[in-house]
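Below is one structure, written out as structure tokens; the observations come after it.
Apart from one protein chain that is not included, each protein chain of the complex appears where it belongs.
Letters A and B name the chains as they come in the text, with residue numbers starting at 1 for each one.
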Amino acid sequence: MPFVPLTDAERRAMLERIGVRSVDDLFTLIPEPLRYPTIDLPPGEPELAAARAVQQLAARNRPASALACFLGAGVYHHYIPSAVGALASRGEFLTSYTPYQAEVSQGTLQVTFEFQSLVCELFAMEVANAGMYDGATALAEAVLMAERITHRSRVVLAGSVHPEYRAVVETYVAPRGTELVVGAVERGDTALHEQDVGDLLDERTACCVVQQPTFFGTIHDWRALRAACDRTGALLVMVCNPIALGLLRPPGDWGADIAVGEGQPLGIAMSYGGPWIGLMATRERYVRQLPGRLVGATRDVRGRRGYVLTLQAREQHIRREKATSNICTSEALLALQAAIYLSLLGPRGLRQVAESCYQYAHYAAAAIAQLPGYAVLTPEPFFHEFVVRCPVPPSELNRQLLAAGILGGLPLGRFYPALADCMLLCCTEMNTREEIDRLVAALAAARRETA
Amino acid sequence: MTEPLLSELSVPGRPGHRVPSPEVPRADLPPAALLRDTLPLPELTELEVVRHFTRLSQLNYAVDTVFYPLGSCTMKYNPKVDDAMANLPGFAALHPYQPLELVQGALQLLAELERMLAEITGFAAVTLQPAAGAHGELTGMLMIRAYHLARGDQARRRVLVPDSAHGTNPATAAMCGYETVTIPSDARGNVDLAALERALGPDVAALMLTVPSTLGLFDERMLEITARVHRAGALVYGDGANLNALLGVARPADLGIDVFHLNLHKTFATPHGGGGPGAGPVAVRAELEPFLPVPVVRRRDDGTYYLDYERPQSIGRVRAFGGHFGVLVRAYTYLRLLGADGLRRVSEAAVLNANYLRVALQEWYEVAYNRPCMHEVVLSGRRLKAHGVRTLDVAKRLIDYGFHPPTIYFPLVVEEALMIEPTETESKATLDAFIAAMRAIAEEARQQPELLREAPHQTPVGRLDEVTAARRPVLRWPVPDWVGEPPRAAGLVPPEER
Partner (left out) sequence: MTPDDRRYSVEHEWAKVEGDEVVVGITDFAQSQLGDVVYVELPKVGDRVEQMKVMGVIESVKAASDLFSPVSGEVVAVNDAVIDAPQKINESPYEEGWLIRVRPERLDELNNLLSAAEYERHISGQGTTG
């Protein structure tokens, strides 16, 4: 069912009006041997059959919501208040497009303006854009932006920036000959040690990228790094978790020049990888270097307040090869979801979610640290994630946890070979004390499988 | 009635969403230096939030409410079952790092969708990673770059882009380190073959071609163009934004294209969301398969699926974690509804509808290119200047008639362009109503041009001062006084002021 409403009679009337005998006559420019190829796909299904087939695929998965979830690492299992989905699924939001005609898009435009404002408040930064695809591409674009501003091509990344974010940055800078320097991460017996990236900066450095909390969960004081950036003229780029910012000092306070983050924790489903939204904010003086859409407030011909896309001369549809980015469609619906989430929670609610994450993680870490054979390697202070050294290979451990209905942490060997015996555990407000006790008990009972 | 900002509705102390307290002994928080001092978020009750966003939604035109013929955007009906499937917990609550045994249904969906898109386009392999069309362009052009470098060819520094191309094309080429060379279109809207031939050489990596073009036209010498590009050792990048004209009718791979991106939020009916999310899968010829971004979904002989990261020639990651899975579920569901038989019916109806509009509207408007169009038709508003009106004014007046305007001032090669894409899901009755409105507006342009110039008349806001918005950008709250009266929420007007 292709949702085509034309009846045969209408088709005939239209063909006659156009002056052709059949629709085929409208495709004559396509070389005949290539026209109407055989497409080896089954015929179309009615909704009932298609839905059943897709539901069967969904049923073959075991989602985090059906387990006690302790898996994080950049994507988080948080509670999504029901009002988020109810509002975001309204057809007026869902089926409109980029608000080029402002008079009939004030809904989308004001939501985006509010989203920009909320990100500014959360990050304590002066200006935020309408969103990028995700946190990783937002970081890649931030690096490109820093290179444009400073006219430098050396970039320093802390080793504790999410490894997949680093991989995306590498892809984006590959055509530019950027020198990418990554700080070292070492593991001691009892703690991870990170190289101070301030030591890696020089006058050729466009920016320094750090993450708060780090990939390993640690919270840092960035004052010394800000000073190192001041000395060398490098920009400070911070990757932040927006839930953590319900509690932690925001990037603006640390003097970040550009702040990015993944908006998924703000009322957006994990959905096996997306869609999500990249948060991006900067200082007002750099606004013309910011990629992505910007919505501004203005007045109409009668002096009434309204919102419009503005500063579009930066963007691809005007500036073309000199644009700040090629981005066109971004993540407007997810910006709406994040704005609704933040509106529902407010400052107290967001802080409570953050504190719950913090308290559950500390309760779990304290208990696990007592278990023989285990060690918590993430030094204090940490937020809601921590690295655990395990006496059983982490993947094997996770299989045993799964049998107890627990989704264990991320085995870190795939990103950090020196941490092959470690996993990254995460707690959020979705966990309960009972789940954590069960996790600890299962870890205690874990046995190394004999080969 | 317009709507105040969240910050203006906020009242300190308003109770928001209640979060359970953690049931564990309280550990000390980090030192104060690491904690924030204030969190200036607005404070509203859930009811206030619901009213606020519901009222904002009512300020939008959308496919669900009106005809929305934005050219090259393919604003077709978004089947509701697609959303229902994407929201199933078995999809929505999957963490991308879950062990693969727990997500075999998801991986199977990805593999099947790849196969469907490969079959429809005629290519050997597909990546579903890119988050939007432009992201797909970046992915595809990075693969072309990798292809040439792998052959040891470092000399190819330029990319050819037709003057009718969407701005993302040259912007993408620049992000990949290429210099763009613009190729003019000829009088019939085709790529100027002589200009193309002059530009081709050993320093050209690729030609980026939108098929059909942004003029809504199928190039009359498509095969000749792609053959010449290949003879010069370059590749053809196909921008698939307009694929709605060719489903089941022609396969881009058969036309000589090497790398091709699709826009799932256009051709494959996933909702546009007010500006995303989209998805921009990229399909490639077999020889470009090694360069696909990681990871690649693979199927073992025992029928289980896994993610392949062992790809030494890959361009790397274009996104963390995975693709826009929620969007991919929708496209997959849509394609099951469509089936092989449905594809051709989509494109035939899309092309029929556009030509019906072309023939009807040419009585009062100038059609930019005097030949059958594909799924969209481009008009020029140049003749209206004699009455003191422009394409912009026609677009704004259409709003008064209850239509979302078509795309305006694109493509750049048509003066005062008006690009109309009806899509296949619109009825003849809707098209006839649109034609009637356009006819009325043409008449108004002659008799009462001020009706157009001052349009729209009935919307909550009229034309906005974009100049001041750009000169004195106000990009967050609180807003200064000059942006106009803060509207009061309906119902909060004191009785004495009504």
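Note that in this section contacts are C-beta pairs under 8 Å (C-beta built on N, C-alpha and C of every residue); 3 or more make two chains touch, one makes a residue touch a chain.
The model shown is predicted, which means the values in this text are computed figures rather than measured ones.
Novice: Of A:Arg35, A:Arg204, A:Arg226 or A:Arg319, which residue touches the hidden chain?
Specialist: In the complete complex, the chain left out is touched by residue A:Arg319.
Novice: Of A:Arg288, A:Arg304, A:Arg414 or A:Arg433, which residue touches the hidden chain?
Specialist: For the chain that is not drawn, the touching residue is A:Arg288.
Novice: For the full complex, which residue in B:Phe53, B:Tyr369, B:Tyr409 or B:Trp477 touches the chain that was left out?
Specialist: Per the contact definition at the top, the residue touching the missing chain is B:Tyr409.
Novice: If the missing chain were put back, which residues of chain A would it touch?
Specialist: Residues 288, 312-314, 318-319, 322 of chain A touch the chain absent from view.
Novice: For chain B, which residues reach the chain that was dropped from this view?
Specialist: Chain B touches the chain not shown through residues 409, 412, 415, 466-467, 469-471.
One rule holds in what follows: only the chains that are shown with their structure count from here on.
Novice: So, what's the distance in Å between the C-alpha centres of chain B and chain A?
Specialist: Inter-chain centre distance comes to 20 Å.
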